[in-house]
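Structure record follows, encoded as structure tokens.
The complex is shown incomplete by one protein chain, all other protein chains being positioned as in the whole.
Read from first to last, the chains carry the letters A and B; within each, the first residue is number 1.
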Amino acid sequence: MAVGKSVVRVDARSKATGKAVYVADMFMPGMLIGKVLRSEFPRGKIVRLDVKKARSIHGVHAVLTADDIPGKNVCHVVFEDMPLLATGEVRYVGEPIALIAAETEAAAQLAIEAVELDIEPLGILIDPEKYNSPDSPILFGEDNIFAHHKIRRGDIENAFAQSDTIIERVYRTTYQEHAYLETQGMLAVPTAEGGIDVYGTMQCPFYVHGAVSDVTGLAQSRVRIVQTTTGGAFGGKEDVPSLVAGWASVLALAAKRPVKLILGRTEDFVSMSKRHPSRVEVKLGATKDGKLTAAGIDILFDGGAYATLSPVVLWRGTVHSCGPYRIPAVRVDARAVATNKVPCGAYRGFGSPQTLFAIESAIDELAEKIGMDPVRIREINHLRRGDETVTGQKLGESVGLQECLERAITESDYYNLREKLHGRNGPVKRGVGISTIFYGVGLGAGGTHFARSGAYVGIQPDGSVQFAVGTTEMGQGMRTVLGQIVAEAFGIPFERVYCLPVDSSRVPDSGPTVASRATTMSGRAILVACSTLKGNLAGVIAPEWGVSPKAITFGENCAFRTDNPAKRISWNDLVERAFAQKVVLTIVGYDSSPPTSWDEDSGQGDAYVIYAWAVNVAQVAVDTRTGVVRVEKLWAAHDVGKAINPTLVEGQIEGGSVQGLGYALTEEYIIDKNGIPMNPRLSFYHIPTTVDAPEIHPIIVESAYSEGPFGAKGFGEQPLMGIAPAVANAVFDAAGIRLREQPFLPERVWPKLKKGAR
Amino acid sequence: MNIGFTLNGRTVRVEVGPSERLLDVLRERLGLTGTKEGCGEGECGACSIIMNGMLVNSCLIPAFQADNSKIETIEGVVETAIGKAIVDSFAECGAVQCGFCTPGFVVAGAALFRENPDPTEEDVRVALSGNLCRCTGYSKLVEGVLIAARKLKERK
Partner (left out) sequence: MLRITKVYRPDNIDEALNIFDDNPGIRPIAGGTDLIIQLSDSLESAMLLDVSRIEKLKKINITGGKLFIGAAATHSSIAKSRKVIESAPLIAESSGIMGGPAIRNRATIGGNVANASPVAESLPTLIAHAAEIVLVSANGLRKMPVEDFHLAPGKTALQSGELILGFEIPVVSEDFFGFYNRLGSRAAVTITKVGVALASIKSGDRLGNVRIALSAVAPRVIRAPETEKIMSGANLDDGLIEQAAKKLVSECTPITDFRSTSEYRSDMVGQLFRMGFGRETPQN
């Protein structure tokens, strides 16, 4: 059995020894260094852009502006509003204006400095809450709104009128930077026959494939994208690598040489996507015994200068905005708006951490007003099998929230722990908080056109198996997990299976590696391929055994008669015979996601095919003198359907939790009122270190999903999503202050402690 | 400037310019790409190497300062018993995810063992505090170093 076992990751040793090749580690004969000249203004008119001097610098092979792009000057994401290079107007600090390819870093830098650029500043819109103010410039469409999503369910006015208790609160969150350790980078190599090969760090090779074809004007058939070992992504390498690949490609074609373009850390901070800042207004109603009656939610996301992924990020945020609860009457209005700041995009959770912070804090505030324990109010209202979500979706199976809740409460010894912590005296107050969350697995109704996947599986003459998929390994362990699925399907040892690197020429477009979908979607495509190959193999031996190929089972490194397991042939012997008989043993499996449905006007429908569930319990210490909040322990229970590799599941829980901890406590990326980034470096943007990370207790719950490979469903984003509200709720439990603005910096906590503010 | 130093036990000589960083000389001139650049300001530890027995960030060292020094990179560290033990326990306990920070953690762990072969969890956390990891949440990295320490001790 390969599935359910914590096999050692296939890439652990190559990475730990430094042998794994990331894009920056690649060198080629004649390779040039690519660099980008960027705007220092949040908005302005380009009145002069002269690259003559820059082109004449020794060692410089290409200096390109928007006019030099051979294809379309666009980076298509949801709309086509973002150019590859600015033309006419720049809209955020960091926006690309010109590209340089040179023999050395120094020559490229000198060329950047030699570009003659004059920008005439224009009026700016920085505060998203002023998107419709008459003084604000119009940056997008007619009203600065990238997208407006709604949920309409039940009679909301009446439901609030009937409620015994109502609370209304506003919650705010700020940017989060992915801080993947490997910055963005691409190496573009022109081929001898007029095509281009692009190597680099990315989540979505097929997005990059389309983007490179668009900007180079080359047919898609002449563009090949190869993913190199990817040093973390977390959503940050979903759409923006298309830009980086576009820049490297047009430079390589112009210079007729390979061009490697690796972003520096500050450049990456300033210009690459972030988690959307948000303002979420929540109005909740309940009966006096704690039953939720109504939710009215108003969401505003700061999208930045271009739409990029904002419409879909906002959609997920909308669908998750009411939490995992039964609420009969709901009205949600969500808007993402344009500002003169870096475009925001995908980040682990994709719009849901913001809205879940709001709803999970509000539920606690409501419980407090009713005089009810935070766990009790969740027990009363949380979704169970057979319930309807606020979008009207009936939950058929794999609803493990109750088990998550029970196990998190039991394993943290929640009630006794609280009592014990409250009993301690002194200026450092301790307390416990909880959050219950859910996550729609896969792209759902917001991205059905991408919801497909392919897998190449090839049985080799020696019986070993190689396979390739179109989703990517970015650290989460996908290559290992999918290898386990292949091994399990054929009943052969894991060691006999090998996952090839992602290459757009090897597998069909499999959609993006986002939305926690790689295990389920590529897993399903693999199972389709394996099933056909098993049929082909069984067909070789079935006539001899006098049974139908369907009556043959694969396992224990053999094929055997299902009704008489003693009748068997070893895997290797069977493969050898199949080769001799010229049976097809290499195929591409293809699968598309089960259907979803959505009505944009009412926000009703089957938003996602399946949901994952989680409960977090956080123990915090609040120093009432300094306002410093320390998370001491975390219990994180996650319903993953089936843990194909439990150690890797724990790794996702622990890593996601600590990213969530950074989001909750220390990570604050600041763009000031003039649109200038204040702290675009790792020394000023504080992600947790070894000594900040708490003791974490991962709890794996397995409520099988019948359509998932061996019952598995995706969950990689979820560990981050519920940490901030659990910590805020714990701070309230410890010190009686309510934190409605993330991150919970001492500078925000301390004034509330002083006032005793609720 | 012509500089010479011991690199993973071998003597090397290279001609370097005054503006070259040791990190770039190791990666681009000497082909040792296991040492990574994550931030370029000594904050993330991906470029960790051992110089004259001490853990240092190679992104902040001008190459000329390597003259006459003894340098060990991840490529050399993993050939030692200590390096092997750390790599093995990192693999076994699931301490590796994206891997970009991992060589730096192996080097930092090895530097710790030379000073303190029997570290407590607190010692390990402090010794690794200059190395950032965004994937693992650190639990398994700390556990991996502790397991390696125990194994090395048992072997003695």
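Going forward, a residue touches a chain if its C-beta (ideal position, glycine included) is under 8 Å from a C-beta of that chain, and two chains touch if they have at least 3 such contacts.
Bear in mind the structure is a predicted one, so any value in this text is a computation, not a measurement.
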Candidate in contact with the missing chain, chosen from A:31, A:122 or A:428: A:428
Omitted-chain contact residue, chosen from A:74, A:106 or A:380: A:106
Contact with the hidden chain (one of B:43, B:88 or B:143): B:43
Residue among B:8, B:35 or B:57 that touches the chain left out of view: B:57
Subunit A residues touching the omitted chain (full complex): 105-106, 109, 113, 428, 621, 623, 625-628, 630, 666, 670, 678-679, 683-684, 686, 688-692, 746-747, 750-751
On subunit B, residues whose C-beta touches the chain left out of the figure: 1, 18-21, 40-43, 45, 48, 54-57, 60-62, 64-65, 67, 108, 111, 126-127, 129-131
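The criterion applied here is as follows: only the chains that are shown with their structure count from here on.
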Approximate Å spacing (C-alpha centroids) for the pair subunit A, subunit B: 30
Contacting residues of subunit B [partner subunit A, same complex]: 19, 27-28, 32-41, 43-44, 46, 73-75, 78, 86-87, 90-103, 106, 124-126, 128-142
Of all residues in subunit A, those that touch subunit B in their complex: 6, 8-9, 11-22, 24-25, 27, 106, 178-183, 229-234, 264-265, 474-477, 647-648, 650-651, 653-659, 681-683, 687-691, 693, 696
